[in-house]
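Note that one protein chain is taken out, while the other chains of the complex remain in position.
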Amino acid sequence: MDTFIKSEEMHQATLQALQDRGVGLLDIAQITLFLQSKYVPGLTIETCLENVEQVLEKREVQNAILTGVALDVMAEQHALPQPLQHIIETDESLYGVDEILALSILNIYGSIGYTNYGYVDKLKYGILDWLNDKKNGTHTFMDDLAGAVAAAAASRLAHRYRSLQEQEQELNE
Amino acid sequence: MDTFIKSEEMHQATLQALQDRGVGLLDIAQITLFLQSKYVPGLTIETCLENVEQVLEKREVQNAILTGVALDVMAEQHALPQPLQHIIETDESLYGVDEILALSILNIYGSIGYTNYGYVDKLKYGILDWLNDKKNGTHTFMDDLAGAVAAAAASRLAHRYRSLQEQEQELNE
Amino acid sequence: MDTFIKSEEMHQATLQALQDRGVGLLDIAQITLFLQSKYVPGLTIETCLENVEQVLEKREVQNAILTGVALDVMAEQHALPQPLQHIIETDESLYGVDEILALSILNIYGSIGYTNYGYVDKLKYGILDWLNDKKNGTHTFMDDLAGAVAAAAASRLAHRYRSLQEQEQELNE
Partner (left out) sequence: MDTFIKSEEMHQATLQALQDRGVGLLDIAQITLFLQSKYVPGLTIETCLENVEQVLEKREVQNAILTGVALDVMAEQHALPQPLQHIIETDESLYGVDEILALSILNIYGSIGYTNYGYVDKLKYGILDWLNDKKNGTHTFMDDLAGAVAAAAASRLAHRYRSLQEQEQELNE
């Protein structure tokens, strides 16, 4: 019989990985707030945090984070074979597997999150700036993953906000 | 203020588009059953149908179907500009926008559905065979969309089945 | 026998579509210059233009542009079925098929272009600002396509610049 990792174990391992790598859920939620506050009047950090937490419940998101973090950590420990070790350690500019894993997170909530992810990644908004400073460790994957979770939470929020608007509109009809 | 299409209107338009183009939800569910029956013991067509219906509730799926069907229909009516008219009318082999829309459906349920989609598309399983027969109309987009919805429903099923297995395992512990 | 559209016809139709919709190749090249000038010392607009032109030679890029422009034009002519007409006409915020077509352009040059695309799309840089002004017509697809071509040209440039660096390094060894 096929054995498998339980959902709760995957979830806890993901939260632990983020914490171990210095990324708080609140740091991600701040990015979501930055992205979505002008579209959702009165948006609070609590609502953003709640959406970030929901994104982290998704199996695909957990798979991407656990894989990317493992590669970052092994690069820090010089445990990867060459030339991959050098590529990930230096966040080589032609290496795009980090962006690919980020996309697999965004896709769960549709394509509307692509541009938000690209935007905060380029701006190095909030925690993304800290992650890009090499003296804080190797975060070749983590900066893209954190940005993608924030953008995915923004997409989730956009869908939820629309539902709310619809309900209000119906009440007024 | 921004006006928008209500969820229920999007949903109904999607169901109507499938029906108008000769694709029953049961036809799609048959493909899902074919894909998933060996992995889920005792899987019924009713359960597959239920999962197909849930997939069709997703906004991204509705967007892809409404866009692809519009292009198929306009190609049938010779209403597209050249050379696009010729490309879609003949299902030109180097045209891949249909596969791109299919992928946007699959992505909502993660990457595990990619191979299932490719498999049934190549086999021309069930309704996909009918859709590929040019004398039944122009279905350049529809065959990929139907296959993608079936594969997405299979992915959804796989996730749900795992949750069920987890619950059973917990009961036995 | 299978008939098909010749490469040169596809290419000319794509250039015509861009011109008809008010997008000059130089407008796109300006975005590429903005994105890449800090990474490539001495980068000129001529080199950017050359890379934009090469991107437009790719069949997948042509397919995406011809399809997206056809949808924009038909939306302007009110020729699309509802609710798709309303969605594209208003550039509805939950509609992501435009981003999906953009991604299919970026993918040809790898994932390193994702963030550049997202960045210029959000900034509404150069011609993208004009395209986003509703009084200049319906450009729901075109703004994403133009941004994607610019970002793809930036990726192409990054790959070429690396090759050049390698050759120089070899000369100095």
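Letters A, B and C name the chains as they come in the text, with residue numbers starting at 1 for each one.
Definition applied: a residue touches a chain if its C-beta (ideal position, glycine included) is under 8 Å from a C-beta of that chain, and two chains touch if they have at least 3 such contacts.
Since this is a predicted model, take the numbers as computed values, not measurements.
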Original post:
If the hidden chain were put back, which of A:L71, A:I112, A:I127 or A:A146 would touch it?
Top reply: A:L71
Original post:
Which chain B residues would touch the chain omitted from the figure, given the whole complex?
Top reply: 39, 93-97, 99-100, 102-103, 110-112, 114-119, 121-123, 158-159, 162
Subject >> Contacts of chain A with the absent chain, listed as residue ranges >> reply: 2-5, 9-10, 13, 59-60, 63-64, 66-67, 70-71, 73-74, 79-84, 86-87, 90, 92-97, 100-101, 103-104
**OP:** Considering the whole complex rather than only what is displayed, give the residues of chain C touching the chain that is not shown.
**Re:** 4, 6-7, 59-60, 104, 107-108, 110-111, 159, 162-163, 165-166, 169
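In the analysis below, only the chains that are shown with their structure count from here on.
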**OP:** Please compute the C-alpha centroid of chain A, do the same for chain B, then give the distance between them in whole Å.
**Re:** 28
Original post:
Residue numbers in chain C touching 2 or more other chains?
Top reply: 93-97, 100, 103
